[in-house]
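Of the protein chains in this complex, all but one are displayed in their positions.
Chains: A and B, in written order; residue numbering restarts at 1 for each.
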Amino acid sequence: MATTTLSPRAESYRRSWVLDWLTTVDHKKIGVLYILNSFLFFFAAGILALVLRSELAVPGLQFLDERTYNEAFTMHGTIMIFLFVVPVLAGFANYIVPLQIGAPDMAFPRINALSFWLLPLGGLLIFSGYLFGGAAAEGWTSYNPLSNKTYAPGVGTDLWIIGLSLVGTASILGAVNFIATIFKMRAPGMTLFRMPIFVWTVLVTATLILLATPVLTAGLIMLFIDRNYGGSFFEPAAGGNPILWQHIFWFFGHPEVYIVILPAMGVVSEILPVFSRKPLFGYKAFVFATIGIGLLSFSVWAHHMFTTGVVFLPFFTFMTALIAVPTGVKMFNWLATMWRGALVFTTPMLFAIGFISMFLIGGISGVVLASAPIDFHLQDTYFVVAHLHYVFFGGSVFGVFAATYFWFPKMTGRRLNERLGKIHFWLHFIGFNLAFFPMHSLGILGMPRRIADYSPNAGWTIYNLISTFGAFVIAISIVPFLINVVATLINGERVGDDPWEANTLEWATTSPPPPYNFDRLPPVRSERPVFDLRHRHVDEPGHAIVAETEAQP
Amino acid sequence: MSAETPAAGAPAGVRPLVAERREAGMPTPLVGMLLFIASEVMFFGGLFAAYFNSRATHQGPWGPPHPAPELEILPVALPITIILIASSFTMQFGVWAIRRGDTRKLKLWTAVTLLLGVVFLIGQLYDYSQLGFGISDGIFGTTFYTLTGFHGAHVFGGAVGLTILLARSLQGQFSARNHVAVEAISMYWHFVDVVWIALFTTLYFLR
Partner (left out) sequence: MRRFAAGTRVRSVLRVAVPLVLIFLLGGCLMPPTPETTQARDVFNLYILVLALGAVVFVAVEGMIVYSIFRYRRRDDRLPRQIHGNTVVEIIWTAIPTVIVLVLFTFSTLTLARTEAKAQNPLTIEVDGFQWQWTFRYLDANYTVTGTPTNPPVMGLPVNQPIRLILKSNDVIHSFYVPHFLVKRDVIPFPPGQPLNQLEFTVTDEGTYAGQCAEFCGDLHARMTFTVQAMSNAKYQQWLADAKAGKSPPPAASVAPGAAEAKLVAKGIAFDQQKLEVPANQAFSLTLDNQDTVQHNVSISKGQQVLFRGELVAGGKSMKYQVPALPPGDYVFQCDVHPIPAMTGAITAK
């Protein structure tokens, strides 16, 4: 492609590369740091998940006692959510958003570096509970009074609170940065309705973070005051109310789940059009659906509290189920994008299709849970665990891998090996369904979540066994992925600046992009500026692409 | 999807990235400050929600624990409220001054604002020492000290910002065209003031 001559970099000013990475304020390097850091935490939390699954494979306590089990699932849930999915998507956003809107960097590069560095700090604090007499063990929801000093005297819970506050602060700062960047740093011609969908989803996500996370911070502070300064926010004996914690937590917690799904939806909406060779069907509807989900997400929190008996059930049932409508719009937009397209099944495309087909299951189980009388049965059973993994793993994590395969050539100039990629995908896909589909049955049969052990007479053993097997298949699927990454970095196929024939501005610069990203920018006259460059007469059907495409290096 | 002729001289379809990125509308740092304030609004929203929820579910009279005296407005609370509101005005005088390019007035008003802020904090600490109940004395004590305490912490943060502002203005870093930091800190200061008005109304009047 055009755009390339880099001015030679002033090597003499460069410090050692370690120092360079540690002190960088370049959004691309920070993005990569985010992604690497998140994957490390993913492996840690994933290994904890394998521990959980091993314990649950058959009845009886084999490896752990109850306490260790409780610590393990608490750490697993907390780390997966706060130190893997949220930051890894923020990492991709960091790398890609400025490129996609044609900006040289984020609006506040130094704050950007700060919000990254708070993450490993917070994560290590959360984990360090293990060194000081036991990690937090109250679940990622840390309900009161269980998390009061009386019932959770350990310092692990305090470390959990402090660590989470830091991570929360990091994502608030990041959100400020993203919104300011998107509003203030767009290239000429990049109007709001020409922004790539990924940018839109990041914008809405950042808004949700900005408005929801501070509420969690407030709650964490109250919890800390209760635990350490004799406060009584949640202390029934002193006139406080434990239910208050649930309101606060879920007021944050529900928007949080869209915080982790929306950017993944954005990724999928970038990938499907590229590999279907069609524009995203219903761009504006998609944008409005995203905004609609964002708005609705603040009015449904009490669907996590149906069984507390203190919330108005019909209202929350209705609002919750209503989210299916904008989400459905997106689903159908994706389908229509593939419909009558010219589909190529590269690894990123496979993961994107995996996303829509698996997220669908998670969405439907969500709607089942939204019905209050049914939730009375399923709440706090493995059905919820199945739901949350279908949306988190089948949704967000598939999205993360799709993004990894899709943007790896942009970040490194080399494409991940497709054969290994496909092995990874299929093992992942099969393992995932083996691990989590049986959990639906377990929940419907009445197996509560967060139990270290269950009775051999309950009839749950076979499902648990399959699930454990599936978890190990997922773990094995990570091996070809890791090999792929390492091998490609050392000796991968160099594929030039735009290997996928993609649509958006990040593909109009070199791979990897130079500092400050662009020497020149193509004109932006639609949401697909690079596509427009490649095809000047696209509206003629049957038009051959080859002739118009500029030669790939 | 209409194609235009690319700028002359550039390779096909590509035009040079000129440094004509317009700074239209609000300066980026101010946007950042506004967004940050939005998150702070939600933070205090959470604390207020806790207050109102506790009050609604609390049985019996709502107020300081029994032997402690009622919250009294006159000795401290009202004066420091007036002081804080006044400081919002002095801050704004400073902003107007620098918009006109009057750096001398900026220094003056910033110093006055800082002083008023510090007086507020001292007043609040004095009030704490007089109240006769603590954070661990029941749900009222907990909410009272948490809300006012976090507000106080924000005033303190604002005061630090004002100190930096003062130092920078003494070094002559601001001018009529270049004073984003002044605008940003003043926004924050007004926000802190508004929170106090809400707190004061809630804790002392709506009881």
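Rule of thumb we're sticking to: a residue touches a chain if its C-beta (ideal position, glycine included) is under 8 Å from a C-beta of that chain, and two chains touch if they have at least 3 such contacts.
What you see is a predicted model; the values in this text were computed from it and never measured.
*Asks:* Out of A:G230, A:G282 or A:G413, which is the one that touches the chain we can't see?
*Replies:* Checking the options A:G230, A:G282 or A:G413, the one contacting the hidden chain is A:G282.
*Asks:* For the chain left off this view, which of A:N70, A:T201, A:S269 or A:S511 is in contact with it?
*Replies:* Answering carefully, the residue with contact to the hidden chain is A:N70.
*Asks:* Tell me which residue among A:F132, A:Y151 or A:Y229 touches the hidden chain in the full complex.
*Replies:* If we include the chain that is not displayed, A:Y151 is the one touching it.
*Asks:* For the full complex, which residue in A:L131, A:I364 or A:V479 touches the chain that was left out?
*Replies:* Residue touching the absent chain, from the options given: A:I364.
*Asks:* So which bits of chain B touch the chain we can't see?
*Replies:* These residues touch the chain not displayed: 1, 57-60.
*Asks:* List every residue of chain A that touches the chain not included in the displayed model.
*Replies:* 66-67, 70, 137-139, 143, 145-146, 150-151, 153, 236-237, 239-243, 276-279, 281-285, 307-309, 313-314, 317-318, 321-322, 324-325, 328-329, 331-332, 335-336, 338-345, 353, 356-357, 360-361, 364-365, 367-368, 370-374, 376-377, 379-381, 440-441, 444-446, 448-455, 458, 535, 538-539, 541-546
In this text, only the chains that are shown with their structure count from here on.
*Asks:* Go ahead and note the Å separation of the Cα centroids belonging to chain A and chain B.
*Replies:* It comes to 33 Å between the two C-alpha centres.
*Asks:* Considering the complex alone, what residue numbers of chain B touch chain A?
*Replies:* On the chain B side, the touching residues are 1-4, 6, 10-17, 20-22, 28, 31-32, 35-36, 38-40, 42-47, 49-50, 53-54, 57-60, 134-136, 138-140, 142-143, 146, 150.
*Asks:* Of all residues in chain A, which touch chain B in the complex?
*Replies:* 2-3, 102, 107-108, 111, 172, 175-177, 179-180, 183-185, 187-188, 210-219, 221-222, 225-226, 229-233, 235, 238-241, 243-244, 247-248, 251, 508, 518-523, 525-526, 532-533, 536-539
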